[in-house]
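Missing here is one protein chain; the remaining ones are kept as they sit in the complex.
What follows is chain A.
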Amino acid sequence: MFLGLWEAGHYLTPASARKFFPSIGEVGSALYVLFAERNFLQDVSVSCWRIFISFMAASAIAVPIGILMGSFGNIRALFNPTLTAWRYLPAASFIPLLLVWFGPTDQAKIALLFIGVIFFLISLVLDNTTAIQKEFVEAGLTMGASRRTILTGIVVPAALPAIFDSMRNMIAVSWTYLVIAEIVGAQDGIGAVMMRAGRFLNVDVIMAGIVTIGALGLLTDLIFRGICRALFPWNVERRS
């Protein structure tokens, strides 16, 4: 469906401007050239690596904090004002600061991705935690479970599938920041390749970059779903 519209769009564009709206075939061959002759795989893996590291770091911090904030009112009260303020700051506004601190390095990009994701992830995890059925916790209480047991044995397993869903959604946001990060002062990565192509009006290469990101996004999503199915067999819809 989408591909059909794309082809139609290409042929409806006046011939003089077709260079700016390449066909699927042209983008495909640009992709081929990128991978075969310009070591694009290197750029793709650099980008994936940045996403992976920043997202792991953000999750490692956001998930525990979100769960604790969702479970304990006093912890929520402590962190919430800070969290709200940070969430309203556009991550892109940190680019100049990060460039001054780290220069055009990998750290600068990873830090931007990290900032772009962590605060939203915390509030999503917080919501996932407070949204669990309150009777699960009350059942635990009437069984004489300690606070600790309720947290680790009831709240965490009850909230985890929803938390994974939030993470799956946030990693998509991560890709948005990646392109921004790599467009601003980067030598390598998918975004940098696209930016360079833009300077020479190589629209086919830009589109090849977009297609690559789309494909990687799809792949990440599939991997996440696979992990969820493996981790939470109890949550899988069963035909009976």
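To be clear about the criterion, contacts are C-beta pairs under 8 Å (C-beta built on N, C-alpha and C of every residue); 3 or more make two chains touch, one makes a residue touch a chain; residues count from 1.
The rule is short, and it goes like this: contacts and distances are computed from a predicted model.
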Task: Chain excluded from display, named as in UniProt, from "Cytochrome bo(3) ubiquinol oxidase subunit 4", "NitT/TauT family transport system ATP-binding protein", "ABC transporter permease" or "Ketol-acid reductoisomerase (NADP(+))" - done: "NitT/TauT family transport system ATP-binding protein"
TODO: Would you indicate which residue among A:Ile24, A:Ala57, A:Ala158 or A:Val173 is in contact with the undisplayed chain?
DONE: A:Ala158
TODO: Using the touch definition up top, pick the residue from A:Ala145, A:Ile180 or A:Leu216 that touches the left-out chain.
DONE: A:Ala145
Open item on the list: Across the whole complex, list the residues on chain A that are touched by the chain not included here.
Closed with: 133, 135-136, 138-145, 149, 153-154, 157-158, 232-238, 240
